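The complex appears here without one of its protein chains, the remainder shown in place.
Take a look at subunit A:
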């Protein structure tokens, strides 16, 4: 909990406001209940830094988290790596499986939020895709662009043989 001095000072500020309530009284300091399972998981599994220990202090208390986690298996990670065209070696896959599960554990707490009847937000200002007349606006700069290509020949980009 924050220091008494802080409470007094915040209280003083809050008292100045029109409908000021004290900060941080009781249990509604910061409703991070969505993070409880995650933080408990962290506490159980990870070698935490001091800062995380500080953050996690708030979130102790619930440990029925593991059943919520749909842990990725090694085969899932291999499949994702293939979809992303990332050639991971054995050691990478091992390591990545653990880290991805940590990250997905964090992400999965979104599911507890009620978003019924809430429209997805793609652009903060709700802008729609701007259209322009279908006119040629760029000049051909193939030679310039090919100077930075890994392999070219006769103005073509070279890749390994695709058709046997």
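Here is the rule we use: contacts are C-beta pairs under 8 Å (C-beta built on N, C-alpha and C of every residue); 3 or more make two chains touch, one makes a residue touch a chain; residues count from 1.
Keep in mind that, in the parts below, contacts and distances are computed from a predicted model.
Look at the chain that isn't drawn here: its UniProt entry, checked against "Xanthine dehydrogenase family protein subunit M", "Glutamyl-tRNA(Gln) amidotransferase subunit A", "Branched-chain amino acid transport system ATP-binding protein" or "Allophanate hydrolase subunit 2", names it "Glutamyl-tRNA(Gln) amidotransferase subunit A". Mapped onto subunit A, the footprint of the missing chain covers residues 1-3, 5-6, 9-10, 13-14, 16-21, 23-24, 29-32, 34-35, 42, 46-49, 51-52, 54-55, 57-58, 72, 76-77, 80-81, 83-89, 92, 96, 99-100, 102-104, 106-111, 113, 115, 118-125, 127, 129-130, 132, 141, 144-145, 147-151, 157, 159-162.
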